[in-house]
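Omission of a single protein chain aside, the complex is shown with its protein chains in their original locations.
The letters A and B name the chains in turn, as written, and every chain counts its residues from 1.
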Amino acid sequence: MSDSHAIAAEAGHDNHADHPPYLRHHFVSMEQQDETVSFGMWLFLLTEIMFFGGLFTAYLIYRNWYFPAFVAGSHQLDIFWGSLNTLLLICSSFTMAMGVWSAETKRHKGLVWSLIGTLILGIGFLGIKTIEYTEKYEKHHIPGHTFDWKGFVNPTPEEIAKGDKPLAPDMAQKTEVYFSLYFAMTGMHALHMIIGIALLLGMLVKAMRGGYMDGHIAFVENFGLYWHFVDIVWIFLFPLLYLISRHQ
Amino acid sequence: MADLQTQHHEHEPEQHAEHHIVSPMVYAVILGALLVGTAITIGASYLEMGPWNPVVALAIACTKATLVVLFFMHIKYSSKLMKLTVGAGIFTFLILVGMSLSDYISRAWGQW
Partner (left out) sequence: MSTIVSLPDQATAQIPKRNYITNENGLMSWLLTGDHKRIAMLYLISITLFFFIGGALAGLIRMELLTPQSDLMSTDTYNKVFTMHGVIMIFLFLVPSVPATLGNFLIPIMVGAKDLAFPKINLLSWYLYVAGGIMTLAAMITGGVDTGWTFTTPMSTHFSNTNVVTTGLAIFVAGFSSIFTGLNFIVTIHRMRAPGMTWFKLPLFCWSHYAASILMVLGTPVLAITLVLVVLERTIGIGVFDPTKGGDPILFQHLFWFYSHPAVYIMILPGMGVISEVISTFSRKRVFGYTAVAFSSVAIAVFGFFVWAHHMFIMGVSNYAVLVFSLLTMLVAVPSAIKIFNWAFTLYKGSITFETPMLYAFGFMGLFTIGGLTGVFLGSSGTDIHLTETYFIVAHFHFVMVGGMLMAFLSGVHFWWPKMTGRMYPEKISQLAAVVTFIGFNFTFFPQFLVGMLGMPRRYAAYPQEFQVLNVFSTAGATILGVGYLLPIIYLLWSLKYGEIAGNNPWQATGLEWQIQSPPLTENFTTIPIVTQDVYDYEWLDRQKEHEVTHVG
């Protein structure tokens, strides 16, 4: 690759002993490089805030307009799975933070186990999401031509016992808006989880081979930032989607 | 090369922060706080608080998010530039949500 690394090498720079091998030649020090990469990661997270921001805007507007439909839709979500998922993600944030600490303090086993923990918790989250989505599919709550809103006009006796009220037909139809946002938001979140888990796997393999023990831990730190961000999105999704008026 | 870095440091203190390793104790405390917050938010959703339900839920979520950003993501120990960056992102998000909502809320107010 024709970058400045190759050029400087030509100009007689074959002795890398005077600086770490990871230092790219357009930086003057590892400190500058690490701070720069971290700043870049934060800016990327800003783009993610705005990306999800559009979805949150749509959610807030329609929740305002179609509150009864949103209540009914929210009651269709299993609070057990949602709470468990929240638990898993929060713990995975903890294990990831511990992973970063392990890398910072050069604890090889600590890093490997922290990453394994994060991975298992993350996969557990996706597993539960699969269960939930399957249930939605079976109940015909996936937006599109298969969507069945009539169940909201006439809830079953069990649902009425739990506090669900029947909706007028036009409001019942609006539950499709709720589920559209549910799938868009949790789907986009799950996509980010999948990407995170793929990266996490790669990082785990490298860690198991002894990587990240030489102080060059920028990848672990910045992946941690990404992972925590995905956790924060869920911290907001959980109450907004699962906990609408559970007292009714 | 280190001289250039030192020169860079001296006149730009707000862009740098000493690398601070956060202890696992802190992480454990924050984990505990997050779990407690989750429990409270689930419990609160079963209480009838009228218009305050969503307010409480969002307040708890914002607190949890703040804890994650400050401690798990190390913003508390980062430079002013990083703090400003996070603030700018949150600000822009609030503009998007707030000003869009202002249209929807004011539609109900009628003509003038």
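Here is the rule we go by: a residue touches a chain if its C-beta (ideal position, glycine included) is under 8 Å from a C-beta of that chain, and two chains touch if they have at least 3 such contacts.
Because the structure is predicted, anything quoted here is derived from the model rather than measured.
Here is the thing to keep in mind: the chain we left out touches A, B in the whole complex. Of A:Gly54, A:Gly110, A:Gly124 or A:Pro166, it is A:Gly54 that touches the chain left out of the display. Residue A:His145 is the one among A:Lys109, A:His145 or A:Arg209 that touches the chain not shown. Note on the undisplayed chain: of the listed residues A:Phe39, A:Phe67 or A:Phe219, the one touching it is A:Phe39. For the chain missing from the display, the contacting residue among A:Trp113, A:Tyr133 or A:Phe183 is A:Phe183, taking the whole complex into account. Where chain A meets the omitted chain, the residues involved are 1-8, 25-28, 32, 35-37, 39-40, 43-44, 46-55, 57-58, 61-62, 65-66, 69, 143-145, 173-174, 176-177, 180-181, 183-184, 188. Against the chain not shown here, chain B presents residues 4, 7-8, 11, 15, 81, 88-89, 92, 95-96, 99-100, 102-104, 106-107, 109, 111-112.
Criterion: only the chains that are shown with their structure count from here on.
Remark: chain A and chain B have CA centroids separated by 16 Å (rounded to whole angstrom). Here chain A touches chain B in the complex through residues 19, 28-29, 31-32, 35, 38-39, 42-43, 45-46, 49-50, 53-54, 56-57, 60-61, 64-65, 79, 83, 86-87, 90-91, 93-94, 96-98, 101, 104-105, 224-225, 228-229, 231-232, 235-236, 238-240, 243-247, going by the rule given at the top. The touching residues of chain B, counted against chain A in their complex, run 1-2, 4-5, 8, 15-16, 21-24, 27-28, 30-31, 34-35, 38, 41-42, 45-48, 53-54, 57-58, 60-61, 64-65, 68-69, 71-73, 79, 81-82, 85-86, 88-90, 92-93, 96-97, 100-101, 104-105.
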